[in-house]
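With one protein chain withheld, the remaining protein chains of the complex are depicted in position.
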Amino acid sequence: MVAGAFSRDPETSAAGAATYRLPSERAYTSLDALIAAERAREDGVEMLVVATPNHHHATAVKAGLAAGLAVMCDKPLTGTLPEARELERAVREASAPLAVSYTYSGYPLAREARERIAAGAIGTVRKVVVEYPQGWLAGDDGSKQAAWRLDPATAGDGGCIADIGVHAFHLAEFVTGLKVVRLFADLAAVVPGRALDDDCQLLLRFDNGARGALLASQISVGERNGLRLRIYGDRGGLDWAQENPNHLWFHHADGRTELIQTGDQGLSADAQRATRTPGGHPEGYLEAFANLYRDFARRIRGEDAPLLPGIDDAMRGMALIDLAVKASRDERGWVEFQG
Amino acid sequence: MVAGAFSRDPETSAAGAATYRLPSERAYTSLDALIAAERAREDGVEMLVVATPNHHHATAVKAGLAAGLAVMCDKPLTGTLPEARELERAVREASAPLAVSYTYSGYPLAREARERIAAGAIGTVRKVVVEYPQGWLAGDDGSKQAAWRLDPATAGDGGCIADIGVHAFHLAEFVTGLKVVRLFADLAAVVPGRALDDDCQLLLRFDNGARGALLASQISVGERNGLRLRIYGDRGGLDWAQENPNHLWFHHADGRTELIQTGDQGLSADAQRATRTPGGHPEGYLEAFANLYRDFARRIRGEDAPLLPGIDDAMRGMALIDLAVKASRDERGWVEFQG
Amino acid sequence: MVAGAFSRDPETSAAGAATYRLPSERAYTSLDALIAAERAREDGVEMLVVATPNHHHATAVKAGLAAGLAVMCDKPLTGTLPEARELERAVREASAPLAVSYTYSGYPLAREARERIAAGAIGTVRKVVVEYPQGWLAGDDGSKQAAWRLDPATAGDGGCIADIGVHAFHLAEFVTGLKVVRLFADLAAVVPGRALDDDCQLLLRFDNGARGALLASQISVGERNGLRLRIYGDRGGLDWAQENPNHLWFHHADGRTELIQTGDQGLSADAQRATRTPGGHPEGYLEAFANLYRDFARRIRGEDAPLLPGIDDAMRGMALIDLAVKASRDERGWVEFQG
Partner (left out) sequence: MVAGAFSRDPETSAAGAATYRLPSERAYTSLDALIAAERAREDGVEMLVVATPNHHHATAVKAGLAAGLAVMCDKPLTGTLPEARELERAVREASAPLAVSYTYSGYPLAREARERIAAGAIGTVRKVVVEYPQGWLAGDDGSKQAAWRLDPATAGDGGCIADIGVHAFHLAEFVTGLKVVRLFADLAAVVPGRALDDDCQLLLRFDNGARGALLASQISVGERNGLRLRIYGDRGGLDWAQENPNHLWFHHADGRTELIQTGDQGLSADAQRATRTPGGHPEGYLEAFANLYRDFARRIRGEDAPLLPGIDDAMRGMALIDLAVKASRDERGWVEFQG
């Protein structure tokens, strides 16, 4: 990181910059100021990370791309689907690349699972269970992080579905290589007084006919960040959980249960590339994130980075939020999902 | 066990009896023969265990009760709801008691969880996730056990929902003390050619407004008997899994995570009564089953056995099978559940 | 169980009998009385279980065998090695069999591990780590169970080493098929005022040159019954823990990690014979114990029961207690172990 707009307040922004040991001259009070000043520098920024509340995403991404900057945007792409559709055009026309931080797809063993399924290790996928329980919004913890996520003005149309449901959704499609084509949505604001969902239950159908369930929750007291994906084929099964990310369970068709660990011999090239340390030296969330950044660096340099989530993944997430919220609210039953 | 009808074939039945070291004179070839002969003995049987395929349950239970025998019947009570309704009358009029083997409610820590919730340890229940994945019917293993479960003539209306779904359902109601009042059902026969469901996804509403999901499957390759129940209240959470039955996770509202083990100090009287060994000496499935039998012995002697599943629980299971199968088949959306 | 001497006090003994639903006439106040009365009955006892404090074992075993009863004796065989040596002669001359309840060798997966090693699955054993931490004697819990174990008059020469150390020792030899031939002992009474050891650290050499460590402790606060055995060969490793007894880890030489579960396909005949339920239906301590009883029933009937611990195993345990206590007390360094 070489520069940042850390706050609208000059002092706060400078303090933010100091945290990262950046010179105060590169602490800005707005994205426009940042872009203008950095463009004038020979060593100006090449890449922009958008990590604001959702309602600012569209403007920031558009400004970044317009300035020729590569942009890594937090998920969801925007607060609402119409915003996203408008932004999508700008993205597709831009010369600079966009990536979306579906971080969990950066874990070595999530990539290993994907590769194994693609290679037929579990046969035809029949059933997918993806869950993502958290408990931090079971009450109101009074934090800024909670406040903007609970407010439609800053979060957009979705609460839990937009904050973590799209992660679960992306991971399921990423690992299986399948696409959701139909769903049933049951969203609710469990905590009284909330305008946005804090608990989501979705039933899924994939394009090969596989069945699935997606359970995401932010009121599951005691759960930290329990993203877990289980996939069952006609010849095997896989089970991976984010909180124990260096373990991947592989159920063989003949009944054997194998525990695959990050760094094991014989893992796929994708998993190896995403691994920094020898087996038994745990890697975590920051390394997964770094793998997305590394992929993005490749993309920026014009190299191949097929696993990096881009505008298509971003738009599928937005479509999911939009459809799930509406279908649940209107009790529409099973609905087709175009993505 | 003192007598049995182990087969219609006299030799096979005698061989079955020998397995249990019973005298061959008490090996019968039909239930009627057993009842007739045992009634004539001073030391004749007092209690009948019905562990046949489902389509025989109704006749056997009725015969047993009519002969004044206490009857422990495997779940589900019968193959179909109409059969169950007819049987229900006989049960309610009988002087001898009936119990249904929802075995998992016999585990000490399932009872501990129930007691804690009743005592308010997690506040108001908001969310219930109960899952029961198995993999043994992912293919056709050719076993007798598989054959009768997959055939409507012997299993009745439900496949997976009747075989294990009702276990999950009963456990969820047993532990929470709540009743399901509304549900959405998504059942399917995943393996081609099957007449009965082998994978079930249900979304639930409980009578206090709590939300829930019930996922039962018999095509989840690699899963053995993965019944697991997670319950989240507004002030805590509980997590118990049958395959590791001596561990109960208790998430406190203040963020602390406690691991409760069978045999720990301070457990409820119900849990203590269901425990035979000191902490660290694992108890399992057979002890859970024995706890139901012990409860039933109390019931037979006229003593109190409030945790023992009886006709009400049996009928709720039958109503669930019936409604889930039909609502899913007809894509009825959310349906009210009377139980 | 058909009879018992539950106490020297007639009322207490009768109450004990009632617990097991035995008629009061078969509740005795001494072993002699039991033997005399039961011999006079046509349906008298055939087998005696000695489950008293250690100092009574020798007399009771001798009396039982002299009366022609098969005897299952708790470990350790006696309180002291001289007592054991004297008893050994009686045992070897008796026509009735003796077994010693090294219970943990009754678990299906302990037997599976033994069979795999015998079949060469991990190559030559090089290293054995067996540990058995408990915490219940970290303080004085005031129980009868604690009192007699802490008193040399009732426990004999060893504390922790005699109570649980011998279990760990037997299991290590049972599973590896090797014999300890040399050891270094470091025993201590950690809690002030104790006359017997409550924490044991032993370093071992086996007869094939393999190295080992045995750590047993009763002052390890928070540990329940943490017996665990890890064995490393030149071509693989095995890892089994009593508190999670239906899981056995198998490390292949090529780096793969396999989780073997009770009930899995392809397990050895020994493991299958010791298993009562399908996979995923956990079995525990009582079933392990029952497997020893079943083996003993075979032995009594003159059938083969090669895994059942008998007088040789009992004497090795006694020799271990004797040597470990003395070698540690006298700081003898490495000592040869004859067993």
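Letters are used for the chains, namely A, B and C, taken in the order the chains are written, and counting of residues starts over at 1 for each.
Everything that follows uses one rule, which is that a contact is a pair of C-beta atoms (placed from the backbone, for glycine too) under 8 Å apart; a residue touches a chain by one contact, two chains touch by 3 or more.
Predicted model, so just to flag it, every value in this text is computed and none were measured.
Of the listed residues A:Gly123, A:Gly177 or A:Pro282, the one in contact with the hidden chain in the full complex is A:Pro282. Only one residue from B:Thr12, B:Thr124 or B:Thr257 touches the chain missing from this view: B:Thr257.
Although one chain is not drawn, the whole complex shows that of C:Ser13, C:Ser105, C:Ser220 or C:Asn291 it is C:Ser220 that touches it. Touching the chain that is not shown, out of C:Ile122, C:Leu196 or C:Ile260: C:Ile122 (per the contact rule at the top). Looking at chain B, the residues touching the absent chain are 254-261, 264-266. Against the chain not shown here, chain A presents residues 134, 136, 223-226, 242-246, 261, 263, 276-287. By the touch rule set out above, chain C reaches the unshown chain at residues 122, 126-127, 129, 131, 133, 135, 138-139, 184, 186, 188, 190, 199, 201, 203, 211, 213, 215, 217, 219-223, 230, 232-237, 239, 249, 251-253, 255, 257, 331, 333-334.
Assume only the chains that are shown with their structure count from here on.
When every chain is reduced to the mean of its CA atoms, the largest separation from chain A belongs to C. Chain A and chain C have Cα centroids lying 53 Å from one another.
Inter-chain spacing, taken between the CA centroids of chain B and chain C, is 36 Å. Under the contact definition stated at the top, the residues of chain A that touch 2 or more other chains are 255, 257.
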